[in-house]
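A single protein chain has been removed from this complex, and every other one stays in its place.
On to subunit A.
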Amino acid sequence: MFDRHFRLITIAPAALLILSLTVVPAIELVRMAGAKIAFTNDGVERTAALAENIGRLANDWIYWRALLNTLAFVITSTLAELVLGLVLALAAQRMTRAKGMVRTLMLMPILIPPVAIGNMWRLMYNPEFGIIAHLVDQVAGVRLDMLGSTSTALLAVIIVDVWHWTPFMFLILLAGLEGLPEEVMQASHLDGANSLQRLRFIVLPMLWPAIAVAFVFRSIGAFKVFDQIYLLTSGGPGVSTEVLSLYVFKVFFQNNELGYGALLSLVTIAIVCSYLAVFRIAQRTKGAL
């Protein structure tokens, strides 16, 4: 009994802190979403405008286009990063020498600040001065402008994201691979399983928790993508690379429409939660099977 009270008392400050840092802003966000907000010298002026804000959202075609772009970005980039990260992790696991060096080198893209990544890739993609356009021109005789064309701009920012975050997948999956029980692997070897069979029936099932964690983490990160798109395309050309976080930023900070921006934020949070719930259900279904 004493132990239970003691635990509650000691955990209370941390719990209160977390509550105040998450629940209070969430409540404020909900309050804001139903209002039109103006700042005056007398303070913040709120006018009820829930119906107006919802009506705007229903007709806000840029938001819905941004949602489609975001889903395409999240699914494509996360899957690509997962597959590449897994391939690289499997290759690195087999290395007997220089594994540490490879792991350190793989970390490099994660360490580079987003602003540098944005500028670096923008220059590399430049159809006149960029190395990518130059190489494509040499090979195919076509002057490629990845960021300037509506048909390739989203792919261009996905490529940058894959370059940036595949090492993150690699590190999680390599740690997962190295944690697999050696005796199971040896037993499967003795049983005559070939590499593909070992991957399909031993490694992937046992690695599933690590894959799930990496996938969820990167999905959440991809939903929040902002800096690289802001720096590479600012959502253009047209609305081809407009994503949710960028659009919410524009409404909140450029248009200074805090009420409507809050509603967009809430809907975006709900969409991310739904996505994760679908993933969780899929995971449970797989477990049940």
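The criterion applied here is as follows: a contact is a pair of C-beta atoms (placed from the backbone, for glycine too) under 8 Å apart; a residue touches a chain by one contact, two chains touch by 3 or more; residues count from 1.
The rule is short, and it goes like this: contacts and distances are computed from a predicted model.
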Given the options "Na(+)-translocating NADH-quinone reductase subunit D", "Probable ABC transporter binding protein", "AAA domain (Dynein-related subfamily)" or "Flagellar basal-body rod protein FlgC", say which is the protein name UniProt records for the missing chain. "Probable ABC transporter binding protein"
Contact partner of the left-out chain, one of A:S20, A:T47, A:T104 or A:S234: A:S234
For subunit A, the residues touching the chain missing from this view: 39-41, 52, 62, 126-129, 143, 145, 147-150, 153, 230, 233-239, 250, 253-257
